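Removed from the display is one protein chain of the complex; every other protein chain stays in position.
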Amino acid sequence: MTAHEPIQDIAHLGHVELLTPVPDKSLWYFRDVLGMEAVGQEGQSVHLRGYGDHAHSTLTLTEARRPGLGRISWRAVSQPALERRADAISAAGLGEGWREGEGGRGRCFRFRDPDGHAMEIYYDEAPYHAPEGMRSTLKNLPMKYTGRGVNVRRIDHLAVLCRDVAANRRFAESVLGFRLHEQVRFDRGKMEVGSWLSPSIMHHQLAYVVDVKGAAGRLHHFALWVDNREDVLRAADLLAEHGVFIEAGPSKHNNSQGFYLYSYEPGGNRIEIYSGSYLVTAPDFQPVIWNEQERGTGVYWGTPLPDSFLNYATPDVTVSDQAPAGTVKLPAFDPI
Amino acid sequence: MTAHEPIQDIAHLGHVELLTPVPDKSLWYFRDVLGMEAVGQEGQSVHLRGYGDHAHSTLTLTEARRPGLGRISWRAVSQPALERRADAISAAGLGEGWREGEGGRGRCFRFRDPDGHAMEIYYDEAPYHAPEGMRSTLKNLPMKYTGRGVNVRRIDHLAVLCRDVAANRRFAESVLGFRLHEQVRFDRGKMEVGSWLSPSIMHHQLAYVVDVKGAAGRLHHFALWVDNREDVLRAADLLAEHGVFIEAGPSKHNNSQGFYLYSYEPGGNRIEIYSGSYLVTAPDFQPVIWNEQERGTGVYWGTPLPDSFLNYATPDVTVSDQAPAGTVKLPAFDPI
Amino acid sequence: MTAHEPIQDIAHLGHVELLTPVPDKSLWYFRDVLGMEAVGQEGQSVHLRGYGDHAHSTLTLTEARRPGLGRISWRAVSQPALERRADAISAAGLGEGWREGEGGRGRCFRFRDPDGHAMEIYYDEAPYHAPEGMRSTLKNLPMKYTGRGVNVRRIDHLAVLCRDVAANRRFAESVLGFRLHEQVRFDRGKMEVGSWLSPSIMHHQLAYVVDVKGAAGRLHHFALWVDNREDVLRAADLLAEHGVFIEAGPSKHNNSQGFYLYSYEPGGNRIEIYSGSYLVTAPDFQPVIWNEQERGTGVYWGTPLPDSFLNYATPDVTVSDQAPAGTVKLPAFDPI
Partner (left out) sequence: MTAHEPIQDIAHLGHVELLTPVPDKSLWYFRDVLGMEAVGQEGQSVHLRGYGDHAHSTLTLTEARRPGLGRISWRAVSQPALERRADAISAAGLGEGWREGEGGRGRCFRFRDPDGHAMEIYYDEAPYHAPEGMRSTLKNLPMKYTGRGVNVRRIDHLAVLCRDVAANRRFAESVLGFRLHEQVRFDRGKMEVGSWLSPSIMHHQLAYVVDVKGAAGRLHHFALWVDNREDVLRAADLLAEHGVFIEAGPSKHNNSQGFYLYSYEPGGNRIEIYSGSYLVTAPDFQPVIWNEQERGTGVYWGTPLPDSFLNYATPDVTVSDQAPAGTVKLPAFDPI
């Protein structure tokens, strides 16, 4: 066995931009229902954070004609690490060049993954400094735990759709240095349906799942963390009281062991309230691979996920929209 | 600012050996009350694991005249990383040389930290393969969740006592590559009372706390993880029903935000059932430093920790035992 | 308004007998998976209890050709109350006479409800006296909390099917003195689909739901209590690990606000692990009545209950079995 050196250049998911056609309603969802804090506004964008997020802002809502993903920002572990990854991405032919950072993030290198999702890497970052009145009585908590609504603690992960899971997964592994932790593979392993990857010991911060409509650059869901399963149940009570459509959960996935609750924010993007799962500390962890039978309906317990979980993503497309010839026929399954 | 490159050579706490004068009773505590699985026996040692631990065994109980720590094993992220750390430790003059591994762990480099705690680093490791009947219905869980007793999921961290916190903390940072996440410093920062360190984004896997009795190489506590605060409360109910002495908790520390429950296993070692805390993903996280006033009694809520939490450790010593002249006078405080 | 005096003669559900064609397997389910204690055996019956149950035994499993209900035992608040209810039942023409009690219950009056479910009322009862080794360290807990499996605390309620909900509900109200707390009524209130009743401030201990197959005397489910929603989630993890089929949940009903988890014990009877709901203390509480739209799929959150929840009960019947002409056509709905 040759000595293998893992790439450990990316620290974590740093920031996500979501597009919404109804920014005021989306702001209500994230601030008043989920309990995030609004920390600034620029042009048609509003910046938010969870009470436990280290950075000034971790989510930006930007007005747009259709919902979906804006840009995904990854934080490097150091300046040299940032430069190494920029070089690797350039070498892979996917770089878009260096830019001045935004929203408290320093100089960044922009790129697209093979499916076309807009991404960037940065290192410098402005931490959050709570203003008077928003300081926590816990010195190690960046912001007061306000107890407003669901009160999500921090951003957790993204699941995006793509036309070719293997190509995107390989890019994330070999170019970004992410580790593959779980996969769904159908047809005796020949069809890679979904891959769950992480830059760290967190179970996943990025999932690639096949887009059954053959479209490009779409978002399956964006997930926010709460500390306990009971918090997820409480979130369901609150979403129900606020008239927010709950698509599935609270329940437990088999893949990832995540305890989930999926709803649509008013702009149409699927948002997950998430807890549980497990840390992957072993450096030689072998990816867990699920076939059709093992994967089942994607739930560990009880009632299967609804069809919409497979078929709906943002922006929504009809098959004829973009990819009349490119649609994918899958046996019944559910992406996480 | 010069480009800084973090050391990321150690993956996680791999294995802990505890000494006990009453091995049968200690086994009862870890297996029947805490719900760990006994996976093997060698000589005067029995090997155990949590249902979520990746390695074959993560805790070994070894018969000894007095309780305390045996050896702490750290896993490297790769073979080259292991060699780099061995070189660094040797250069620091603390190495004890290479050995064949034990208990499923490969070739390892042994050393002592400045305070004399026995440690080793290794890379190769035998993962756990559950025998028939112990396989989980979750493909990503190494072992069946049996529901026996407290049913701790995995090992989490160690807190050890030492005479010179700064010296040991610096060793962990610069030689092992651990990151410092929190500290307690008294006397306007001049007296380093405790330091919480981690090889990864976990809040801490190793804490150094000053030994108020001036002894060497002692254990404050060894911690095992459960997934929810409710699991910690349930653990307290079970410890109480089994007649196990509960020293403190369930409650919440201010430092680390950990939700804790401390009891003594029959051999005398302090064991923590632990959940909560927070992940530290920011690569430029500034250590949170608590002074006398901020640290208070070490609890975020309610009743202070008892005196024993400061004064008792294993092996127990009277001041005259080892260090008549070396005892440390502290203002009232509580190490985590 | 005339002065109204409530009947308060029945204290609580005292004991339930379940029939099972596979008594050994059913015993495994209740004792090893749910964590009940087996306290005795007589003939083809085994007696069990939850750790918090006051009576010696609260559940009996009796071998039979087919699964279903044996007898339901209600405890009166006093000897005179028992006699008053016996008189009232006799006057209603449903009495079967006095018998010596069994299983630690004193002299009892046997009867059938209008649908034919076998019932009895008793007052005297042998409380549980824990043997050495099974005593709790809590003086107010009848038995040690062992932490084995799901560890249900006590029996909670029964839901039975019947051909005429209104007739059975009126019997429970006017003859037994139960209070009606919730109802499902379809067709502008004309069709009484289900009624939830209680002898006390507990939300319900008896539910009558229409039998869509037109059969008599069947059981929909028998429910056991745990203290927290997290305990229900933990129960789901354990049922899954033990290979027990989970029909629905964990999730939350709209009706009753109960947090539920339904599985089938190996004999075929549907068993609910239950928590939450609410106490009904107001003596003039107006029954909450749900129509088709309000009732929806019977869940407060997420995915609807499966068809089996409506169609399966014990003993199982095909429509042609018993009631070829008597089947009931319902719009889609889900009984609790």
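Labels for the chains are A, B and C, by order of writing; each one numbers its residues from 1.
The rule is simple: contacts are C-beta pairs under 8 Å (C-beta built on N, C-alpha and C of every residue); 3 or more make two chains touch, one makes a residue touch a chain.
Keep in mind that what you see is a predicted model, and the values were worked out from it rather than measured.
Peer 1: Would you indicate which residue among C:32, C:63, C:164 or C:227 is in contact with the undisplayed chain?
Peer 2: C:227
Peer 1: Just one of C:97, C:189 or C:283 touches the chain that is missing; which is it?
Peer 2: With C:97, C:189 or C:283 as choices, the missing chain is touched by C:283.
Peer 1: Which one touches the absent chain: A:125, A:182, A:211 or A:230?
Peer 2: Hidden-chain contact among the options goes to A:230.
Peer 1: For chain B, enumerate the residues touching the unshown chain of the complex.
Peer 2: 228-230, 233, 236-237, 239-240, 246-252, 259, 261, 300-306
Peer 1: Would you write out the residues of chain A that touch the absent chain, in ascending order?
Peer 2: Residues of chain A in touch with the missing chain: 136-138, 144-150, 228, 230-231, 234, 237-238, 240-241, 243.
Peer 1: What residue numbers in chain C mark contact with the hidden partner chain?
Peer 2: Where chain C meets the chain not shown: residues 1, 3-6, 8, 11-12, 52, 54-55, 75-81, 123, 125, 127, 138-141, 182, 200-202, 227-230, 254-257, 276, 278-279, 281-286, 288, 290, 294, 300.
One rule holds in what follows: only the chains that are shown with their structure count from here on.
Peer 1: Compare the CA centroid of chain B with every other chain's and tell me the farthest one.
Peer 2: Here the answer is chain C, farthest from chain B.
Peer 1: Could you tell me the distance, in whole angstrom, between the mean C-alpha positions of chain A and chain C?
Peer 2: 44
Peer 1: Which integer distance in Å separates the CA centroid of chain B from that of chain C?
Peer 2: 47
Peer 1: Indicate the whole-number Å distance between the mean C-alpha point of chain A and the mean C-alpha point of chain B.
Peer 2: Distance between chain centres, rounded to whole Å: 32 Å.
Peer 1: Where in chain A do residues touch two or more other chains at once?
Peer 2: Touching at least two other chains: 228-230, 300.
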